[in-house]
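Note that this complex is displayed minus one protein chain, with the remaining chains in position.
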Amino acid sequence: HLNKYMQDKVFGLLLAVWGLRGVSRVILANNPLSGALILAALCWASPWQALLGTLGVLTSTLAAVIMGQDGAEVSGGLHGFNGMLVSMLMGVFSSAGDWYWWLLLPACLGSATCVFLFSGLAPLLDRWDLPVAVFPFNIVIVLYLLCTGPYNPYFPHHPATHAGPMEINATELMAVEVLRGIPLGVGQIFACGALGPSLLILGAVLLYSPLLAAHALLGSAVGTLAGLSMAVRHESLYSGLSGFNGALGCMAVGGLFFTFNWRTHLYAIASAFLSAYADIALSNLLGTVGLPACSWAATMIATLMLLLTGSLSTYRIPMGQVMSP
Amino acid sequence: HLNKYMQDKVFGLLLAVWGLRGVSRVILANNPLSGALILAALCWASPWQALLGTLGVLTSTLAAVIMGQDGAEVSGGLHGFNGMLVSMLMGVFSSAGDWYWWLLLPACLGSATCVFLFSGLAPLLDRWDLPVAVFPFNIVIVLYLLCTGPYNPYFPHHPATHAGPMEINATELMAVEVLRGIPLGVGQIFACGALGPSLLILGAVLLYSPLLAAHALLGSAVGTLAGLSMAVRHESLYSGLSGFNGALGCMAVGGLFFTFNWRTHLYAIASAFLSAYADIALSNLLGTVGLPACSWAATMIATLMLLLTGSLSTYRIPMGQVMSP
Partner (left out) sequence: HLNKYMQDKVFGLLLAVWGLRGVSRVILANNPLSGALILAALCWASPWQALLGTLGVLTSTLAAVIMGQDGAEVSGGLHGFNGMLVSMLMGVFSSAGDWYWWLLLPACLGSATCVFLFSGLAPLLDRWDLPVAVFPFNIVIVLYLLCTGPYNPYFPHHPATHAGPMEINATELMAVEVLRGIPLGVGQIFACGALGPSLLILGAVLLYSPLLAAHALLGSAVGTLAGLSMAVRHESLYSGLSGFNGALGCMAVGGLFFTFNWRTHLYAIASAFLSAYADIALSNLLGTVGLPACSWAATMIATLMLLLTGSLSTYRIPMGQVMSP
């Protein structure tokens, strides 16, 4: 009996560590401590969201164990971060308010579906030594929102709004608010729009790698700049939604998949600009059918950067050796 | 003279067998007898549709012969089923009524185009040992409907309607009608909405493989359940349109590409659910531009299932050995 009890306890502990690793994976880190800090930040911002996120990461990690996925991948948290994002975004887009318990049902199913997509996309992308990244999250959340639609009787959600220039009698832009949007852009990677928790999340990244944190802020600033140049809605700038794709694109190139030097640094800035502009374009496109652009732009631009031939490719770290520290 | 006559006769006979094999391929079977039964069922439901289907399967098989496609593929009926579906669906969506003879022109051209797409997609998908399946049909029918548009003077068609919850003063759901929709879901694979022919089609599958027939019914039931959970229009449930993607997804995993055991059975049910939900999502998306979702959902989910790593992949039957019985 004791043995069985110990085994269960050990498995529970392991699952928690895998889950925390998964939480930190969302922001391209890989460290249970960073994961715990991020979870604390999310709990501070909204306990309901933190609950959904925890549920998502545990469900998808468990689903991966049951489906017999590769052990190293599971223990590295690779099967957790997509499920977490799906679960949290379902909460963000839901118009039924917090603590709407029925939402746990699609959250669990959606998180488990991520494992199917992760496992199915891996052999496709592996041919070019590409990571699956957050493609499963982006696919599942778009399908979920399409499936339910804004007027669903069980799971209603807010339609996404365009990022494009729609205001006619816009007020003047407030510089302080725009600057505030830069750290918020880092928090928006976890769909978190409050300043305190965003800074805590940034701190969690700093704990893992100062280089990554610097590129996160830089990318968010670049994204905000791109948003300004295209005259997007002021709310996008203030809330950090303009910045988070830039931040992800910048981090992936500048702090994760390539060895750092001034050349990759320039490529990281280019990647941030491309991600930000592509995000504006995609949110204008998907906004016509009421869908959000999520992190499609950053995911695709980072994938493109990994495929580049020429001078950038010489600094590329092979996938097997990335994410180790 | 006699020799030439005999040769022609033999070729005609062979073409008929290949065509009948192609007809049965639509529902994942591979048996001329099942094909003949299905053709009889279609003739019973609508002679015009059966004519279009026969024309489609013959045209695309002939086109494959002329284009010098692989002989084993042609004689296995692999170049027939996409053409048949394109041709029949053109008839279903046409708003010019039955026996509109001009429709034979796009039906022939569309069926022949399927051979181009089949032959072009095969090398792409072959890298991962994936079948081309009904991708050509889905692409060609969507392009045809986009090309003509609802108000085309020569080939008008009905715009597709959303599956989403659109009714406000909806009547109560009738349980009997919903149950009736389950066998209809099997018939809808051939765009056939009558009960008798649907049962005959189910019988044709039963003749080929009882396992496949059981999974067809199971998948259709799962699809109907998914439709109920998302509160789709009642007509979708009654007509079996909610069920047919689930049926295809369930059959592909449970009865065709994997050896049968209780694990693959569970995966088959998961595949049916994923196909059904993805179908609702896609029909909501494509419905905004007046397009039907066809069998995109089932085709993509089945492809995903074939790509899965982990416990499912150990039961996978290599493509070369599938479809033999």
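Just so it is clear, A and B label the chains in written order, and each chain counts residues from 1 on its own.
Methods note: contacts are C-beta pairs under 8 Å (C-beta built on N, C-alpha and C of every residue); 3 or more make two chains touch, one makes a residue touch a chain.
Note that the coordinates shown come from a computational prediction; the quantities given were computed from them, not determined experimentally.
Peer 1: In the complete assembly, which of B:9, B:127 or B:158 touches the absent chain?
Peer 2: B:127
Peer 1: Among B:67, B:174, B:228 or B:317, which one is in touch with the chain left out?
Peer 2: Once the missing chain is taken into account, the touching residue is B:67.
Peer 1: List every residue of chain A that touches the chain not included in the displayed model.
Peer 2: On the side of chain A, residues 127-128, 164-165, 229-231, 270, 274, 277-278, 280-282, 284-285, 288, 304-305, 307-312 touch the unshown chain.
Peer 1: Take the complete complex as the reference. Which residues in chain B touch the chain that isn't displayed?
Peer 2: So the residues of chain B touching the unseen chain are 64, 67-70, 113, 116-117, 119-124, 127, 142-144, 146-149, 151-154, 289.
Convention: only the chains that are shown with their structure count from here on.
Peer 1: Quick one: how far do you have to rotate chain A to sit on chain B, C-alpha fit, nearest 5 degrees?
Peer 2: Fitting chain A to chain B on C-alpha atoms yields 120 degrees.
Peer 1: Using mean C-alpha positions as chain centres, tell me how far chain A is from chain B in Å, no decimals.
Peer 2: From the centre of chain A to the centre of chain B is 37 Å.
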